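Every protein chain except one is present and positioned as in the full complex.
== subunit A ==
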Amino acid sequence: MAAQARMRSARVLVVHLGALGTEITKNLVLSGIGSLCIIDDKVVSTQDLETQFFVGKEEVGIKRLAAAAPRIQDMNPRVNLDFVAEDFRNKPDSYFQQFDLIVATDLDSFEITKINNISRKFSLPLFVAGLNGLSGYIFVDLIQFDATDDKLKSSMPTSVGQVSERRDVLTVLDHYNEEQNKTYEQIVTRNIYVPFEKMVREGTLKGKLTKRQLKRLTNAVPLTLALLYGTEGSKHVTSEILKEKAKKMCVQLGLLPENLQQRYIDQFSEQAGLEFAPVAAILGGAVAQDVINILGKKQSPLNNFVVLDGISLDMHIFEL
């Protein structure tokens, strides 16, 4: 099958082997991806033992990649693995050109912007994911991507044309499935993406969500974006500073700043950048599935921002 052949020939780069990098690596290696390169220069810490399973108790203090490599390879000997124990920021732009797709984890907003500039320069699909304790996010930039979906034809046939600001139905082809005696629509949808910088500075939900949806939206969304808004090392933000940033973000998004709850603000300022295994498992699963989908050109990809609220389990997809 063409989809599987594409999977087997794909070359994917994973930036950082933290909690998310570990989950994504596990899922991609299991799926039988052709080759995977992991770049990470950190050493195993005791905290890593709470969120990662390719490193072990005996390996605290040695390079994460050195500790993890044998366990990753052991999982699927047929995947070509490449381990680069360096800081990805020291690599020249041209280094990234050899990959078909980049998955970057645990980055601050400057690093995201940097890698996004590179991915755009070489027209590479980019997935970025990060954790903030009980919450986490996924940002996707595929630049432009035509997705093919099969959908059971309903009484409301899909029509060609714009579905949303960033999605356009190009063609709809009916095909009849004789065994099921049902008609399916093969829908080709063009997805347009925006760079990270533009999303964080200009992204809004105005006109995209109903009033009710805006009102019920979890605080995790403006707070996640506030953490991503142009601060270096977003990991330490006082509650007061975060509150001010989140208020501005609410205005930009079209949300009511007074809906911000102190409890959520405190949670996010305390938990910014903290890794937690189950949250990594959920987001890592979602990222890997989307990577597999787009390599196989099956199913519409995420477009373009996902936030998980780990308490309420809200996990919306926003076109920002």
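The working rule: a contact is a pair of C-beta atoms (placed from the backbone, for glycine too) under 8 Å apart; a residue touches a chain by one contact, two chains touch by 3 or more; residues count from 1.
One rule holds for everything that comes next: contacts and distances are computed from a predicted model.
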Which of "Ubiquitin-activating enzyme E1-like", "UBC core domain-containing protein", "Ribosomal RNA-processing protein 42" or "N-alpha-acetyltransferase 15, NatA auxiliary subunit" matches, in UniProt, the chain that is not displayed: "Ubiquitin-activating enzyme E1-like"
Identified contact with the non-displayed chain, of A:S9, A:Q47 or A:N117: A:Q47
Sole contact to the chain not displayed, among A:A66, A:V84, A:L134 or A:L214: A:L134
Residue, one of A:I62, A:M75 or A:L256, that touches the chain absent here: A:M75
Residues from subunit A at the interface with the omitted partner, ascending: 1, 4, 23, 26-27, 30-32, 46-47, 49-53, 55-58, 74-75, 133-134, 151, 179-180, 263, 266-267, 270-271, 274-282, 284-286, 288-289, 292, 299-300, 302, 306, 308, 310-318
